[in-house]
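All remarks here apply to the structure that follows.
Missing here: one protein chain of the complex. Every other protein chain is in place.
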Amino acid sequence: MNNPQLNARGELQHLLSVEGLPRETLLHILATADSFVGLTDRDVKKVPLLRGKSVFNLFFENSTRTRTTFEIAAKRLSADVINLNINTSSTSKGESLLDTVDNLSAMHADMFIVRHASSGAPYQIARHVTPHPHLHVVNAGDGRHAHPTQGLLDLYTIRHYKKEFSQLSVAVIGDVLHSRVARSLIHGLTTLGVPDVRVIGPKTLLPAGVEQLGVKVFHDMNKGMAGVDVVAMLRLQNERMNGPLLPSAQEFFKSYGLTPEKLALAKPDAIVMHPGPMNRGVEIDSAVADGPSSVILPQVTFGIAVRMAVMSILAGN
Amino acid sequence: MNNPQLNARGELQHLLSVEGLPRETLLHILATADSFVGLTDRDVKKVPLLRGKSVFNLFFENSTRTRTTFEIAAKRLSADVINLNINTSSTSKGESLLDTVDNLSAMHADMFIVRHASSGAPYQIARHVTPHPHLHVVNAGDGRHAHPTQGLLDLYTIRHYKKEFSQLSVAVIGDVLHSRVARSLIHGLTTLGVPDVRVIGPKTLLPAGVEQLGVKVFHDMNKGMAGVDVVAMLRLQNERMNGPLLPSAQEFFKSYGLTPEKLALAKPDAIVMHPGPMNRGVEIDSAVADGPSSVILPQVTFGIAVRMAVMSILAGN
Partner (left out) sequence: MNNPQLNARGELQHLLSVEGLPRETLLHILATADSFVGLTDRDVKKVPLLRGKSVFNLFFENSTRTRTTFEIAAKRLSADVINLNINTSSTSKGESLLDTVDNLSAMHADMFIVRHASSGAPYQIARHVTPHPHLHVVNAGDGRHAHPTQGLLDLYTIRHYKKEFSQLSVAVIGDVLHSRVARSLIHGLTTLGVPDVRVIGPKTLLPAGVEQLGVKVFHDMNKGMAGVDVVAMLRLQNERMNGPLLPSAQEFFKSYGLTPEKLALAKPDAIVMHPGPMNRGVEIDSAVADGPSSVILPQVTFGIAVRMAVMSILAGN
C-alpha cells in the first residue's frame, strides 16, 4: 500500500528496487522495452519522448559504464542530460546530500539517476522529493542493496531467449553476498513465477538466510548446474579475491568458474549471462564468455532499451 | 564611457560584474528573466534562442554547482554546451590562458562562461576576444572580485518578493571580506536605489573602507537586523573557520549565525537569502534555512531564469 515506488494511482513513480514491484509493473516495463529494441537499429535512433526534460546523472560513486548506458538512453529519448560526479563537488564543500537534492530540484529537474555507495540513498532522495510529483528517481545501484535496471535487463534477456518464465530453472552463481545485481534478479524471477531459482557459491559468499528469498542453495556447482535453462554469473569484486572470505582467484575459478565442462551440465540450449565487467579466468572462462551460449553482449543492447522504457514510463506518469 | 561590458551601442557585450552596469541594463535583465521563469514550469522547458550556438564552460576552478546552473540554462536555450575543466587540461601542457582562449575562439565559440580563482581573469579574456564581436564572456566567479549572475539572481529574488527597491532595508551578513557574492549584490542594490544597505560582520571579515560602497556597517548583529526587509546571508568558507581572522565556527554562529531569535528582529515579512552551499549551524540555523522566511530554494530557481536571460541578451546583441 505504502510503496514508495508507486504513486496514488498505482503507477511507477520511482524505480528503486525490483523488490516490491508488482508483476504487472515488471511486465509493463518489459513490454515497453520491446518497442525501443527496434529503435536502436534504425538510422536515426531518437524519439522525442523526453524532449525538454532535464535528466541528472547523480553519481556519488564513479561508474563510467553504468553512467554511459543511462546517458545514451536519455539522449535517445531527446532529454537534456547533465552529468554530476558528486564526490568531487559541493559535498566536498560541506553541503549535505539532501541540500544538493533540494538545489537540483529547484532547478526543475525531471529525473535523478542515482548511484551511491550507501544502500538506501536513492530511497532517501525519493522520499525527500515527494513535494515534486513530476520528479522521478531511478536507482542506478546503491551499496549492496539493489540495481533494478540491471535486474530488469536480465529479465528482459531471459524472456527474449526463453519466451516463458513459468517453466524455467535459473542458476545465480558466485558472490551473491555482495551483489546488488543478484538481489534484484532473484526478486524479479520469483515475482514473474520462475519455479526453480538456485544460488550457487561458497558459504562465505552467500548471505545468511538466502533460502528465504525462495531459492535453493548449492555449494557444489556441478550439482547446482544440472539441467538449468539460464546461468547468471556474478562478478567477483577484485577486493574479495584474496580477502578473508576467499583463498584466491585461482581457487575460486576451480570451484565456481564457468568452464565449458561445467556449462555442459546445463540444458543444451542454456544461455549464459554476466552483468559485466567480466573477470575472464576468475568467474568465467573466455571460451564460455565468447561462446555460442553467451548472451552477454545482447544483455547490453537490451539494457539500453530497458532504461529507455523505465525513463519514458516514469516521465509519462 | 569605456565600459568593457557594453558595446558601441551601449548594449551588453559581456557580463563581467554588476559594478558598472547601468540601472537600465540591470532592469532589462530582470525583465527578460521574467519570461523564462514561466518556461521552467512547462512540459517542454526549451526555447530555440541559442540553437546552433557553442557555449563553453571554461572552469579554471572547479564548481559543479555553478557549472550545472549555466549548463542547464544554456541547454534550455538549445545551445551546444562544452564543459572544460582547465586545471587538468592543456594549461598543464604549458599553454597559456590566452593561447587557450585564442584556440577556442578559432573554433567559433559564441560564449565563454568563465570561472577563475584570479580576480580579473574574465576581464582579461573579454579584452582579448575584442576582435571577435560575436563572442561573449560571462563571469561565473573570479577570485574575491565578482559573481554577477549570483548578484542578479539575488536582485531578481528581492524584486519578486518585495516589488519595489526604493523603500527597502537590506542586511548583508557575514564574511563580506572574501565574498564576491556580497560585492556584486551591494553594487546592484545601490544602483537600483535601495536606500538602506547594511553590512554586518566582525571587523576581521569586513573590507577596509566598505562604507565607501554606500553601506552602513554594523558589528552587532542585533542592532543591524532591526527592521530589515531582506536578510542576505553569506557563506563562511571552511578555511576561515579556525583561521587567524576567526576564533571558531561556534563563536561565529553565536555572534553572527542567523537564528529564529535574531530573525525576529527583522520585519515580520522579511525574506532570508543565501547563495549556497549553506553551512548549517555556522552562518545559518536550520530552523531559519528551512523556515517560512527562507527564499533560498526560489533563489536557485530564479537563478536559472536569470542566466537564461543574460545568455539570450548577449547572444542577441
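Lettered A and B in written order, each chain numbered from 1.
The rule is simple: a residue touches a chain if its C-beta (ideal position, glycine included) is under 8 Å from a C-beta of that chain, and two chains touch if they have at least 3 such contacts.
Bear in mind that the values here come from a model prediction, so they are computed numbers and not experimental data.
For the chain left out of this panel, the touching residue among B:11, B:34, B:80 or B:251 is B:80. Touching the omitted chain from chain B are residues 51-54, 80, 82, 84-86, 88-90, 93-96, 99-100, 102-108. Mapped onto chain A, contacts with the missing chain fall at residues 40-46, 62, 64-65, 68-69, 71-72, 75-76, 238, 276-280, 297-298, 300-301, 303-304.
Here is the rule we go by: only the chains that are shown with their structure count from here on.
With each centre defined as the average position of its C-alpha atoms, the distance from chain A to chain B rounds to 41 Å.
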